[in-house]
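Right, one structure below, let's go through it.
Note that one protein chain is taken out, while the other chains of the complex remain in position.
In order of appearance the chains are A and B, and numbering begins at 1 in each one.
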Amino acid sequence: MEREAAAVVELRDIEFAYTKEDTVLKSVNLTVQQGEWIAVVGESGCGKSTLVRLLNALLQPQSGTVSVFGEKLTEHNAPLVRARIGMVFQNPDNQFIGETVEEDIAFGLEGLCLERAEMERRIEVYTGKLNISSLLLKHPGELSGGQKQRCAVAACLSMEPEIVVFDEATSMQDERSRRELLDVIRDMKEQGGYTIFSVTHDVDEMLAADRIVALQNGTIRADCAPTSFFENKEWLRDCGIELPFRLRLEQQLKARGIGQSEISKKLQQPGVKQAVEGGRVRDRLDESKREEKIE
Amino acid sequence: MIGWMKVNARKKSNSEADESGRKSTRIDPATGGSEAAAPIGIIPAGNPQPTSMSEGDPAIRLTDVDYTYQAGSPFAAAALHDVNIRIRKGTLVGIAGGTGSGKSTLLQLLNGLLLPTGGSVEVLDHALLPNMQKPKLNTLRRRIGLSFQFPEQHLFEDTVEKDLMFGPLNFGLAREEARLKAVGAMKSMGLDEALLKRHPLTLSGGQMRKVAIASVLAAGPEIVMLDEPTATLDSAARRELIALLARLCREEGRTILMVTHRIEELMEVADEWIVMHEGRAVFQGDADELADRAEELEHWGVAVPEQFRCWAEWTARLPQLAALPLPRTAEEMAKRIEEAVRGFAERESEPEDEQQKESEKQPNRERSKAHA
């Protein structure tokens, strides 16, 4: 039964269109192994969000098959699959259903038909992990965007999914919250057990992923490791990605004959350095003085 | 008038104003309290040469500004404290700060959407003071445009053209003139005229954003304020938009205020930076001064831009770089590094040991301390 590594997600010859005229996805094939972190990238309107919405049958393809956890996705098994796939969306306000953080997390757990004691346990564990234990009784209006988004992540993880999809989850966040959230994803990756999809415009997020799936006009333009992706100027241009400053500098230096040797070694992995600094930021989270003020 | 002269007399370098500004707050009420207590509509602040656009001309001056939401109610929430800011005409200013730092409130004070609850706001030749009778503000608002965070908030008509003409018509232009302004604004934002007949909500995200900004430009403002215009755009679109804004500033001579939480993206083009933190303007100065206070940035809730990081890493290895101003572009930085590396290699090829590295870091660190 066991293949070398179980494919968690398998998309075969996917075609998808909202209306007859414009096809959003064309002949998409994708296999994702357990534990991978996939960054789905591309210009706005290229079909990124559509792609991830196929995974838990929020959308159904016109043709082709979606298999998740080795099972072909049908209308019949969609509810079961959804329980194993968590999603975090862009706007934290529009996924906050409860009146308080506690109730919002409980909302998903109620659907799993858990006992009260188990709900309490999970709420405690996951608010702890996301560093929002002190906010349990807060109304969303009293939370900052970053806090709300961490609440959304806690709500998602508390349902103990095997696949977690971040659909532009960092794009509405300010810089600090963006980094915090990125650290959360890094931790999840490190901890293992999660297969992660992140739809993103954020270069740091792309660099931190294991693999980049780049879409252009509904087809997969590139599917490779971040390092090779960022070396290909054409891909970057087609996907609306501007090289981050650090990589631009590195290229400039290379062009001037500086940096092949030890000099650039230190700069090669921006992810590493930021991960260290990110850790520091997170320690400071608790003194969340920046709570909320009316902007 | 007296108001300007008094403020001018206290003119200080920005970093100084940060520390001593508070002191002068205490002095001011004694000497200048009376003028603040006599609010009478818009006070023309008597700029001697309104036509000249020289560098020193202030476009905006905030003196000891406080703002409290719902002042006097149980839900009162202070949003700004003691803000002292001065912005010259024709400059491109980046305003950074985390969520809730007061950035958006600041912008809304500048065009009179909000009136300060303390201090004075002087914009072009208008002054906005606490408790003043809500003045007719259209003469001011025609000259200072504000683009809100979400483009959808600007687009409520059924064609792009109507949306663009909304401002000019309100400011009293004839239809034909307004139409010309709309076309001009589209050009300024690098948009195709054909879009004018489209329904705004059928545009792509990037186009919608540019149309929203064009709707502000159509009125021909001298000052353009933008609240996080790059959020939710992809990185290439962001760069393109910033290039457009820089053009508005350099070629059309407009003053641009852009709120962002990514200092990095605006680094190349911003003349000056303001950092807001917990309702205070904790920093005003240029990129070099900001680089000197890079350590405080995280505390202020903004990310240290990569330019600073890379430059700091290189100055740590090549101490002669520390004396140079911060290069704004990757190309320029590479050039400076190249020069330093070549010079270094020519002079001596000593092996670097840890101790030397340590000593190299020293001057840079001392420099930043001196500024802080």
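We adopt the following convention: contacts are C-beta pairs under 8 Å (C-beta built on N, C-alpha and C of every residue); 3 or more make two chains touch, one makes a residue touch a chain.
Here is the rule we go by: contacts and distances are computed from a predicted model.
S.K.: For the chain that's not shown, choose its UniProt protein name out of "Energy-coupling factor transporter transmembrane component T", "MaoC family dehydratase", "AzlD domain-containing protein" or "Acetyl-CoA acetyltransferase".
M.R.: Of "Energy-coupling factor transporter transmembrane component T", "MaoC family dehydratase", "AzlD domain-containing protein" or "Acetyl-CoA acetyltransferase", the absent chain's UniProt record names it "Energy-coupling factor transporter transmembrane component T".
S.K.: Consider the whole complex, including the chain that is not shown, and state which of A:Q95, A:S171, A:S198 or A:Q251 touches that chain.
M.R.: A:Q95
S.K.: Given that one chain is not shown, which residue among B:P58, B:G97, B:G118 or B:G167 touches it?
M.R.: B:G167
S.K.: Can you say which of A:V32, A:L54, A:L109 or A:I258 touches the chain missing from this structure?
M.R.: The single option touching the absent chain is A:L109.
S.K.: Touching the hidden chain in the complete assembly: which of A:M87, A:L181 or A:L236 does that?
M.R.: A:M87
S.K.: Would you write out the residues of subunit A that touch the absent chain, in ascending order?
M.R.: These residues of subunit A touch the chain that is not shown: 53, 56, 58, 79, 82-83, 85-87, 89, 91, 93-100, 103, 106-116, 119, 139, 141, 155-156, 159.
S.K.: Can you list, in ascending order, the subunit B residues touching the missing chain?
M.R.: 69-70, 73-75, 108, 111, 113, 134, 136-138, 141-142, 145-146, 148, 150, 152-158, 166-167, 170-171, 201, 215-216, 219
The rule is simple: only the chains that are shown with their structure count from here on.
S.K.: Report the inter-chain centroid distance for subunit A and subunit B in whole angstrom, where each centroid is the mean of the CA atoms.
M.R.: Each chain reduced to its C-alpha mean, subunit A and subunit B end up 32 Å apart.
S.K.: Taking the complex as given, what residues does subunit B use to touch subunit A?
M.R.: Those in contact with subunit A are residues 69, 77-79, 98-105, 204-206, 231-239, 261-262, 264, 278-279, 298, 301-303, 305-307, 309-310, 313, 317, 330-331, 333-335, 337-338, 341.
S.K.: Give the list of subunit A residues in touch with subunit B in this complex.
M.R.: Subunit A residues touching subunit B: 43-45, 90, 144-146, 168, 171-172, 174-179, 201, 203, 237, 240-242, 244-246, 248-249, 251-253, 255-256, 258, 263, 266-267, 270, 273, 281, 289-295.
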